[in-house]
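Omission of a single protein chain aside, the complex is shown with its protein chains in their original locations.
Order of writing sets the labels: A, B, C and D. Residues in every chain begin at 1.
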Amino acid sequence: MPTIEQANNMSQSKISAGNVQVYYGDTHAIKDVSIEIRPQSVTAFIGPSGCGKSTFLRCLNRMNDTIASSRVEGRIEIDGENIYDPRVDPVRLRAKVGMVFQKPNPFPKSIYDNVAYGARIHGLARNKAELDDIVASSLQKAGLWEEAKDRLDEPGTGMSGGQQQRLCIARAIAVSPEVILMDEPCSALDPIATAKVEELIDELRENFTIVIVTHSMQQAARVSQRTAFFHLGVLVEEGLTQDIFTNPKDKRTQDYITGRFG
Amino acid sequence: MPTIEQANNMSQSKISAGNVQVYYGDTHAIKDVSIEIRPQSVTAFIGPSGCGKSTFLRCLNRMNDTIASSRVEGRIEIDGENIYDPRVDPVRLRAKVGMVFQKPNPFPKSIYDNVAYGARIHGLARNKAELDDIVASSLQKAGLWEEAKDRLDEPGTGMSGGQQQRLCIARAIAVSPEVILMDEPCSALDPIATAKVEELIDELRENFTIVIVTHSMQQAARVSQRTAFFHLGVLVEEGLTQDIFTNPKDKRTQDYITGRFG
Amino acid sequence: MSLPLVSAVLLVLAVAGYIFGRGKALKTVGGDSRRLHSLSGYYGWNAVVWTLAPSLLLLVIWLLLQPIVINGSVSSMISEETAAGSSLDLVMSDVVRIAEGLDLAATQGVMSAEDASSIRIELTDVRDRLGDVGVALGSDVTAETLRAAQAYREISATGYLLRSVVVIGAALLGLVLAVVRTNPEFRARNAVESVVRWILIAAASIAVLTTLGIVLSLIFNTVEFFRIYPASEFFFGLTWAPSFGGGSVLGILPLIWATLYISLIALAVAVPIGLFAAIYLSEYATPHVRAVAKPLLEILAGIPTIVYGLFALLTVGPLLMNVFGSGGALGVNWMSGASSVLTAGMVMGIMLIPFVSSLSDDIINAVPQAMRDGSLGLGATHSETVKQVILPAALPGIVGAILLAASRAIGETMIVVLGAGAAARLSVNPLEAMTTVTAKIVSQLTGDADFASPEALVAFALGMTLFVVTLGLNIIALYIVRKYREQYD
Amino acid sequence: MTDTTLAQQSDTSHASPERTVFSILEGDALTRKRNAAEARFKLYGIIAIGIGLFFLVALLWAILSNGLGAFTQTFVKVEVPLNQQQIEEAEKSVVKTSKYRAILIEAFENDLSAANISTGISAKDLEKLFSSGAAATIRDHVLAHPDSIGSTVGFDLIASSRVDGYMKGRVDRDDLAQDKNLDAAHLDLADQLQAAGILEKRFNWEFVFGTDASDSRPEQAGIGASMVGSLFMMLVVLVLSLPIGVAASIYLEEFAPQNRFTDLIEVNISNLAAVPSIVFGILGLAVFIQFMHLPQSAPLVGGLVLTLMTLPTIIISTRASLKAVPPSIRDAALGIGASKMQSIFHHVLPLAMPGILTGTIIGLAQALGETAPLLLIGMVGFIASNFPDGVAAGFLSPNSAMPAQIYEWAKRADPAFYERAWGGIIVLLVFLMAMNIIAIILRRRFERRW
Partner (left out) sequence: RDQVQIAGSSTVLPYASIVAEAFGENTEFPTPVVESGGSSAGLKKFCTGVGENTIDIANASRAIREKEIAACAEAGVKDIIEVRIGYDGIVFASQKDGPAFDAFNQVQWFNALSPKVLKDGELVDNPYTKWSEVDSSLPDVEIAAFIPGTKHGTREVFEEKVLAVGCEESGALKAMIDSGMSEDDAEDACIAVRTDGKSVDIDGDYTETLARIDSNPNGIGVFGLAFYENNTDKLKVANMAGVAPSTETIASGEYPVSRPLFFYIKKAHIGVIPGLQEYAQFFVSDEIAGPDGPLAQYGLVSDPELAATQAKIEAAETIGN
């Protein structure tokens, strides 16, 4: 139930980050990034490889906690709550902010169990039939149903690269989080599968907040409402997608989107 | 030393596959594929996710041997020699036919050691300086030198997804094989890095035979001379790239490249 | 209520707690488990924890305190004279035995319950009647002890009743509290997980407590030893020559030296064989070969060490004698007896093969296939892949396995006693007999010397020193692993 | 791009010196060298396994050839008339069994004459054919069946160890020259008895299921009671060490903050593995018996001590396997909102299972074969003289354990005990394999590369 305050926020920003710094040991990977991410919209992170997109994305659901050498400073709020507050339960946070990783990492379990896992631990299904429904619909949304429906009991690790990627997407949406972070969800997908996932993203946007990392400007332009451009750990520019692509304010952004970079 | 027969072949085809079948347990993943791959050219494999591109690619340097459940039938010849001949040493084959995998898999070693590894085992460098050269030039070619040169001693696993992918490309070209098989080498790369890799491919083409799996029609069109379209384990069509893209013979190919598939 | 009964009641309450906790949680959200903070099962477990944790704690405390309290009040009934004859402690155990006998007699129907509590020594031969129900007593029962026993029975009966009431009350209270507190927002998973976490911590601290216990159980006697024997001679003495009549020379250096020497030889045998076996099993062998060979090798770890000892003494030792002894195959006379460091080391090495092979095999097997593919795809041979990619990635685990083997080598006695001899000696010749710290700990502890003499107490000092030495070695090992660890994926 | 450009390029490639198209069928020198190294490497592996298996076979052969004899035993059939008066008289004396022995010999002499066997052996020496426990067998029967008094009962009595040794070929007439326990004449009698069917050798269930006997009657000693002792100890060890070890490893590997203190714990645990087992005995004596007042010689205490001893093995192997699980698996679970606890119990632990089970197999094997700590808590000696009469007694009443029993037998003077010791080792190994089989099967199910 959104409270009045939350409802207020909703029109403003779902995630708000202020002066975020991330270090890996001595490396300063994210430098002073501040950004507001709107609810019910798709935000795309773009930028050259190694600029810190994944790193920043991982901060948003505290997945960086799992890397021993990494250290996060600054303020990140979701629905007005600081997620780095010691009282925050990262588990609840991650249930609310789901993630699809850059490298597909299915569990060494059956395809069914891969997708059902999240629903099981969050008690989303009251019975086997409901669970089956969740699995089927998630796989359908991720465009994997046709390929997977006859081999639900086979291990998820025995799939092709693109299938694994879609499996991971299915796994993430099966939990129906409020925010979904997707790190290059279509990198291993063919155009048709990509189109399906983009469709899915567009559909999800109605209820969820989505952040997507992509290398394809076209994709960013197609699916996102807002785009953030990172470069060398710095958030160079953030704004409405059409503004960024048609009328970038920063030289670096312009260079990047016109392919003149480096 | 190329024999006359081999030299003859060279002008015709580097790799010649006939009626190849691949099974994973009971699954028939590749169905009766026959193809000729020309030397000193780039061949692109395209097709929807899960159609068998990676599987077929892995057959070409017998990497499928490492999957216990897989079984290959049919004939695959490189330079006229059947690679599934029992006398063939897969090690030598793989030295000749290098591979970049779909999921970046850097070794848990330093960046330097990752690249130097192949050169070391094949004895390509006589001394440390030569090895340094090989490492540097490979990283340069893969477009990773700028990012990596200051951290050659850090583990390759601590890099961003795109960096890892370029590291794997650098690692593969460091052993200068005759054939390079690349499974979606640019999937995690930004446009600029992609352009660099494409440039590299074009450059390599002069001396090597390259097979590349890609999901991007544009990329296939940009870098390849010939394109093969796979669908559901079947090689639907193979031919000059411009022919495939402008004038496909098969309905399925047409549907796929126009994005009307499925 | 007896202990099993109370436990059974607690168990039933725990089950009830699970059902109620889970039920309440589901009810508050109208059966829609998605509106709960945690999985419904966690609410059940939360109730279980609340039911069991405080009550069990109470029960344990009660179990510890009740005997003390009862003993206190009953022992006041025993007169000075009786206690002076033996000790209060013993009289009390007699009292307890009589009380138990009376209980038994009452339950078996040999005596009526009133009889049991009012029976008088003057009227019946209690010892005989208790003997009938199978409770043997050391001596005849005096009026005093009988009265004490009857008092003991009474007080314990009340104690048991009270205990049941308190413990079950606590369980009920916990249950009710947990169920009352259950609401959709309640973080049941966190609550349960924090309990689990405490359990994990408790488990980890057992290892620490064990260390503490070892140090404590050694320290007093060690200190005692150093009071009667100069520490400098112990630590820096080059001779080990205990003797019954006193005047022993107890220098630890020859023992430490032989310990390290034998362990090194054992590892020199076990590590290459074990490691190659592990590599072969995990990388080359067919699943069938592996499924058979691995458990077979593991039998080597299960053969009692006495067999290895005899094997060393009767087979390997004479074999080595035939090679290195006088008139042997080599024509040298380097070995004077079948027992030697080499004999023991080699045999110990055989025993340790599975320690290295099985564990390393598991670890190597856990290295992801992508690592192998990466290397093979570059044209590396399988062995190059193993040596340069897989072994480094598996290093921490392999070092763990080797450490385990080394530890076992250091702690082994039987093979040393039979294979290496009992004489302490400082020598570099592996064909000479020597003995280790552990073997000497055992022999001094199980010997016939005066237990308050340095010859017996030295066992504790040896144990303590070995403990410190291996601690040092382990620190070095940890450092090495940290330095070379490679994290894959 | 067209084929013509391709053809041109192929020309340039021929010019370039490094471009040597090599055949994959014939190797160059380096490849041959590398392949030779590969073959050698593989060979080393085979040799290593060969060595291991060779020694296993050698040891097993030694064990079997020495120990199989323990599984057969010579028995003598005697018809004993249970005379009321004789029995009453016997029951009055201090050492009642010695009187029963007289009854036995009297009956045996009758049997002999009935079978037409004449000997020059005196009644006192005739006794030596039988185990000194034979009389107790008769007395036990009388006590158990008082109604049989007055009738004649047929007994299968155990022959003495030397007669038994003779039947098994362990003892021959030369050996008896100096022996005060038996003469060559006894052996002649034994031959006659065997021919008459009074004496026979058969499988010795008593050895597998019986209890220990004193030094003077090796023929009666069995390993059964100590097997029960080992069983109860192993129950304690398994039930405690596996969960505690795994729990401790999980905490240390996954939850504990990385700091000096956890380093200390880590070093501490590997150090515990190096603590000689007898020191655990010292600890057990001090803590469980003297401080906690648990009973002496009890399998419960033995199990607790062995648990402490096994823990480091299980912890070390579990931690090694937990470390080997790739972090991406943990990330995957955490990323969909699993708690750390869930990610570990649902994903990491199953993947680490093979290593955990290996640690358990090795740890339990070690615990099962360990004697030294038992020495200090009083489980070595002459102990397992009775079977425990219930589950609680199984844990609490004095008992020995198989390795302790074997060790005891190996020390005893009579060579017949030596045979029993090896026989005991066979039983121990069978027990061990039975114990491991579940773990091995489980481990195979969990083993999978991903």
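As a convention for this text, contacts are C-beta pairs under 8 Å (C-beta built on N, C-alpha and C of every residue); 3 or more make two chains touch, one makes a residue touch a chain.
All figures in this text were calculated on a predicted structure; none of them were measured in a lab.
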| item | value |
| --- | --- |
| Chains on display which the left-out chain touches in the complete complex | C, D |
| Contact partner of the left-out chain, one of C:4, C:72 or C:247 | C:247 |
| Residue of C:183, C:336 or C:369 touching the missing chain in the full complex | C:336 |
| Touch criterion as defined above, residue of C:251, C:302, C:421 or C:463 at the omitted chain | C:421 |
| Sole contact to the chain not displayed, among D:52, D:245, D:299 or D:378 | D:378 |
| Contacts of chain C with the absent chain, listed as residue ranges | 86-87, 89-91, 93-94, 131, 136-139, 241-245, 247, 310, 313-314, 317-318, 336-339, 417-418, 421-423, 425, 432-433, 435, 439, 443-453, 455-456 |
| On chain D, residues whose C-beta touches the chain left out of the figure | 93-98, 132, 136, 139, 171, 174-181, 213-217, 285, 289-290, 293-297, 375-376, 378-383, 385-386, 398, 408, 410-415, 418 |
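To be clear about the criterion, only the chains that are shown with their structure count from here on.
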| item | value |
| --- | --- |
| Euclidean distance of C-alpha centroids - chain B vs chain D, Å | 56 |
| Where chain A and chain C are represented by their mean Cα positions, the distance between them in whole Å | 48 |
| Centroid distance [mean C-alpha coordinates] between chain B and chain A, Å | 30 |
| Per-residue multi-chain contacts in chain D, two or more chains | 34-35, 38, 327-328, 339, 351, 450 |
| Two or more partner chains touched - positions in chain C | 189, 369, 381, 384, 487-489 |
| Contact graph of the chains (line, ring, star, complete, other) | complete |
| Residue ranges of chain B touching chain D (in the complex, touch as defined) | 1-3, 6, 10-11, 38-41, 78-79, 81, 83, 85, 87-89, 91-93, 95-96, 121-123, 176, 178, 205-207, 225 |
| In the complex, chain C residues that touch chain A | 31-34, 36-40, 187, 189-190 |
| Residues of chain B that touch chain C when the two form their complex | 61, 63, 66, 90-96, 98-99, 101, 103, 105-109, 117-118, 121-122, 155, 157, 168, 171-172, 175, 177 |
